[in-house]
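Complex shown without one protein chain; remaining protein chains in place.
Here is chain A:
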């Protein structure tokens, strides 16, 4: 243990006014749902609130409200007027950023420094960005007079609850659609706070509807006959079910699914910064990132040196209370996810890979998993093929650039990849050959509203973000 012990530096919870129970947000008001469920803090298992569970009938009410709002107000509103609402929402997110960050960390388990410095600012940035597009749609490259689609049904995951909401709602609204959004079962609270923000921004009732619940609620949203567009971010497994459900209907669909990204480190890389990129790639948000750099491909000639540096760096990661400002790695989002991570890690050991974690004390209560790396992993191992969606890195080596590309592409996924090299020509040549939607060079997990994001192969289809992100919500 270091002589320099950082004293606890918890962010205060008092800024968040938790209500004992939350309703569904339909037609601009909070209303009761058919049932309810408890939502907890994964760091302590403390029950935070009771949240309404939307039935098929509740979802129907929400879609009807969205349809009315689309036909009466939002679809025909001039873009410059819609923009004002979006700018207003963006500003309120920025103003209430601390409240949103604390609530996000409480409900999701992610470190406050990430919700504070990444999730919430990016969510606001998405609304600012798409607000700017609302009155410029004829110039977006999708025809002279692109029209909205109507009602969008959106289902989002638990890893970036507010940010994924922003990715979905901002472009939909900018293009003139209304939405029914279902947040993830385990992380509904920031979406409900966002509903409050919609009220505060005096957004016309029905433009945004939030229906909380589990898989059945999501299915009701996706299957509702009056939904014109389905947008989903989540697992490839559920993505397949949704694609099947939507097939044969007139619904447009975008899917942003899983990944098993290769983070490729060449021997001429800036090693210290590459180590940071590896850590950021797999331990950011506890590895609950679809584009996480979960497969490290390192050139054999620097593998030993790099792994030594990586282990030394991992020993400084601070795992614990998500609300402590010095926490680097927070809690696993749910007991279910923790079970899955544990199971896959066990399989990694059983398959003969060598497992390593730094000495780190995990809290007694809540769901925790120490940052872990597996060395001696081969392409055939399940931990090199399946998405673990946790703080677990599989390390493989390669000898030639060709081998690196071959291994990187040898996966059913294709969401993201990373290249580390000080040689510009190499970066460009390799990036050209990688079959992944996002390729980062000498950085990882960098997001910006202006940049399109999406996958190849089983990582999904359609793009979110940037000008491209509008296409999914417009008819040419």
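We adopt the following convention: a contact is a pair of C-beta atoms (placed from the backbone, for glycine too) under 8 Å apart; a residue touches a chain by one contact, two chains touch by 3 or more; residues count from 1.
As a working rule, contacts and distances are computed from a predicted model.
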Protein name as given in UniProt for the chain not displayed, "Dipeptide-transport integral membrane protein ABC transporter DppB", "Deoxyribose-phosphate aldolase", "Quinol oxidase polypeptide I" or "Predicted secreted hydrolase": "Deoxyribose-phosphate aldolase"
Candidate in contact with the missing chain, chosen from A:21, A:76, A:250 or A:273: A:273
Option touching the unshown chain, where A:68, A:91 or A:325 are the choices: A:325
Residue numbers in chain A that touch the chain omitted from display: 2-9, 113, 117, 268-273, 276-277, 316, 325-326, 422, 442-443
